[in-house]
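The complex appears here minus one protein chain, its other protein chains still in place.
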Amino acid sequence: MIHAAASIALLIVSGAMVAVFPRSILAFLVFQGSLVAIYVARIPAWLRALLLGTALLVMMPVIGAWNGYYLEVATQVGIFVALALGLNIVVGLAGLLDLGYVAFFAVGAYTWAIVGSPHGNIVFGGGFPLSPWAFYLFLVVGLLVAAGTGILLGLPVLRLRGDYLAIVTLGFGEVIRVLANNLDKPINLTNGPKGITPIGRPPVPPFMSYSEGFYFLVLLIVIVVILVNRRLEDSHIGRAWEAMREDELAAQAMGVPLVRSKLLAFACGASFAGVMGVVFSAKQLFINPESFTFLESIGVLAMVILGGMGSIPGAVVGATVVTVLNLQVLKGFSLWLNELKNADVTVLGYNLANLPTQLEPAKYERMVFGIILVVMMIVRPQGLFPARRRQRELGQ
Amino acid sequence: MTGLFEAAGVSKRFGGLTALHGVDYRLDAGIASIIGPNGAGKTTLFNIFTGVYPADEGRVTFRGQPVLGLRPDQITALGVCRTFQNIRLFANMTAIENVLVGMHARVRVGLWDALARTSRFHASEQGSWRGGLDLLERVGLRPKANEIARNLPYGDQRRLELARALGSQPALLLLDEPTAGMTQAEATSLMALLRRLVADLGLAILLIEHNMRVVMEVSDRVTVLDHGEKIAEGVPREVQTNPRVIEAYLGRRAAAPGGGRAGA
Amino acid sequence: MDLELLVGIFPQVLLDGILLGFMYALIALGYTMVYGVLEFINFAHSEIFIVGAFVGVEILLGLKSAGVLDSVPWVLVLLLILVAGMLASGVLAVSVERIAYRPLRHAPRLIPLISAIGVSFFLQDAIRLFESIWRNAFNLVYPTLDVLNHRYDLTATVDVPLKSLVVIVAALLMLWGLWALVNRTKIGTAIRAVAEDQAAASLMGINVNRIISLTFLIGGAMGGAAGVLFGVQYGLINPYTGFIPGLKAFTAAVLGGIGNIPGAMVGGLVLGLLEAFAASYLSLLTGGAFGAEYKDIFAFSALILILIFRPKGLLGEVVRERA
Partner (left out) sequence: MVVLALDGLEVYYGEIHALKRVALEVQSGEIVALLGNNGAGKTTTLKTISGLLAPRQGTVSFETRPLTGVPPHEVVARGIAHVPEGRRIFNRLTVRENLLMGAYLRRDAGIADDLERVFALFPRLQERITQVAGTLSGGEQQMLAIGRALMARPRLLLLDEPSMGLAPVLVEQIFATIAEVNRQGTTILLVEQNAAMALSIAHRGYVLETGTVVLSGTAAALGENAEVRRAYLGE
């Protein structure tokens, strides 16, 4: 009862905070935090669904109308949640360490970028960009292309043992990036480092802005992805993955076809990334190889690890925390530091204006990731929300 | 007529080491044992029978169908399942989940059923859970269905591994040192369970075992391997008195009537 | 296609490939030593390697600004930066193991690997932060030692600079020394014993933690030496430079058979040659359609192919696995 009241109060207060201070990053962080708090609070399932539904379906768009940047953040969080959930299948459930996951995201993104922009004319002749409506079809195409890429890569490499697989997938991620960077000749498929723009946006319902449209689209995809994750996890397929993760030889001896099960995990993970790639390219209007570096792969991995490997709520929270950290905390800290510099503030006799621009916190994303990864591994390797064993009993 | 399980001329080398040299084997029904010192090639033979290693030479058939070249999961699907010398449970899964994984080869629903939660899927899951709990009941672990395998006592782990292997509904069960680490009393009760399984389910069982008392009591037939070669085969009494077996393996004392156990 | 040109550049490309190969081999030793003992990919080795390069460049820049760089004999300078680089990288490697890996010794395999990735990222930005404060720049250029750039003519068209010879000789010496240490000494036998079974080794009276620290020290020092030589050879470094050579060197170690010292050399040479030839010939052979940038793709494709056909690498032993 106390929890229920506290949850409702928390949501109202944090919502009000954002309403009163629409430019305060802190207020928005509190709002985001309250969603996590509601998720873990000991309240009835219907109340949780109601509160989260209200927050995500009603409050968030309203907040977005006040400050578009927050809607942007929420959409980015959604994209990374879907990516983290995809990688969670591969790493968390099936135990295959994929260090090149962002490659599938890139494949999806380029799939739509090429046909959804005038660049398609260079590749295929005339007729491009395709009608914006084709975007919705290409969500499926992106899924299939990414899944196919996953299977193509998986077929030769999934026989390798764990840490070799990690390095090979890392190499594959680099290969995809190198290809994206260099496939402007002999045929100009990717336009090289210059990237592709403008990429077509999908039509949205007339009463919505583009950013609202993307927000709801991403939310919808995230819900589907969570559903798929849960249904796979709680089935013979999920059990086979877990068994493989525990002991490959024993799993195989019990009748689990290793390569096929691994391929399935790989393809599932890849397909989520592919779909989100399509969304990402349409949302950004512009993509180039810089969006698909090793750092991004590790970023998504950090989300899964931080949340707890194999745990769906973990992946959601991990993705939220890391994205918010990158988009808001580090950037916010940089902005704040800049304001101090411009105001000629001195700390311990040191004039901050003398601080080299190279020391902007936003440039030290890797350091923050690095510390998070190491500290998490040592202090809490199971993550913030570790996967709980399902206790289940079936009547005779 | 072809037997249930037949091997002919099976050879295996590891680098320069010959682990198996032209071994023939045949099993039709009941409980058979393979004995021999460590390094004689017993576990290697199991690994070849279950597809873990490829053989260098020879052929192996199950119900007349060639087995060599198949993957372990395919062989399990045919109806041959095994346990391991050093228990290999899925340590962080519950007892019932371990058994459910054992039933994987018998699940007839696919990805789509799982995603769409079709009625076929629900029926299949229910059937699996019921069957899994029955198997746990059979080995006496029903009350521990939801315990994490890693936390079970040693003897329970051995029995859980047996239940997991039974999950694939095998016609032939290969057990690698099932009584290792058990006291004589525990071993005797496990053998009674195996006898019941043969009677109830019509299974054939092939054991690798070091406990001579168990072997001699429970086996219909005993095969002795030494240095990768079969040196004797027959009913327990014949093998026990075979001079070559006494020389290479049993020793005078163990071969004497009511002789002691060998090893663990 | 110009056949004469293709043949003409062959010796030079071969030389470049060998040079690159030895560079990879030296870095690969760090991966191979640690993997051999702990079965663990020390992902941060690429940064441990580049720290050696930074220590080298800092000393050279320091000597230069003190105006003594040209008055000290080049052999001494080279020895100084090599030793300093080895020391720094070795100590760094030992500290990294102590802080970020040792607490995870008994965790599942993925856990320390992820920690290592974290260390790698942390070190990249830590170097950047340090150099940004210290020099207000993190892209540094090795001051040239003129003697090292002296070129010896091998034939009319092929010449070799002294610095390349230094790299090759140093690499061969270190590879031999390490091989002898591991295979011919008591401490080396202890390293191999720990590699095989830590608990059993401790029952022999071997201090396992000390042996593991020693392994990181040696591997790190080799990496530091490689870093210094890398700087001397190629000149330009930044905190992120180490990543790709590190990755390639790991690839080389796996190609040769990880855990195996001659394997690191063979793998390094194979990869170095493959890359050198891909870089020079690919563009020529395809009429410019595919450029030298594709050499990385060759490296990783080679890795995948070799692992498929020889999962233990070229010189890797096939260890009998007990089921």
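Just so it is clear, A, B and C label the chains in written order, and each chain counts residues from 1 on its own.
Criterion: contacts are C-beta pairs under 8 Å (C-beta built on N, C-alpha and C of every residue); 3 or more make two chains touch, one makes a residue touch a chain.
Keep in mind it's a predicted model, so treat the numbers as computed, not measured.
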Margin query: Considering all chains of the complex, which shown ones does the missing chain contact?
Written below: B, C
Checklist line | Option from B:G3, B:G22, B:G39 or B:G127 whose C-beta touches the chain left out | finding: B:G39
Next item on the list: Please pick, from C:L38, C:V51, C:L104 or C:A190, the residue that touches the omitted chain in the full complex.
Entry: C:A190
Item checked: In chain B, positions touching the absent partner -> 16-17, 36-39, 151, 153-155, 180-186, 188, 210, 212-213, 246-251, 253-254, 259-264
Next item on the list: Over the whole complex, note the residues of chain C touching the chain we left out.
Entry: 186, 189-190, 192-193, 196-197, 199-208, 319-320
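Heads up, the rule we're going with is that only the chains that are shown with their structure count from here on.
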Next item on the list: Using mean C-alpha positions as chain centres, tell me how far chain B is from chain C in Å, no decimals.
Entry: 48
Checklist line | Rounded Å distance, chain A centre to chain C centre (Cα mean) | finding: 34
Item checked: Sites on chain A at which at least two other chains make contact -> 249
Notebook entry, point to check: Hey, what residues on chain C touch two or more of the other chains?
Noted result: 323
Notebook entry, point to check: For chain A, which residues are in contact with chain B within the complex?
Noted result: 228, 231-232, 235-237, 239-240, 242-243, 246-247, 249-258, 264, 389, 391-394, 396
Note to self: Can you tell me which positions in chain A touch chain C when the two form their complex?
What the structure shows: 91, 95, 97, 99, 156-157, 159-164, 166-168, 170-172, 174-175, 178-179, 181-182, 185-186, 249, 294, 298, 301, 305, 309, 356, 358-359, 363-367, 369-374, 377-378, 381
Check: Tell me, which parts of chain B touch chain A in their complex?
Finding: 50, 52, 71-74, 76-77, 81-82, 84, 88-94, 96-97, 100-107, 109, 111, 114-115, 117, 121, 124-126, 128-130, 133, 145-146, 148, 164-165, 167-168
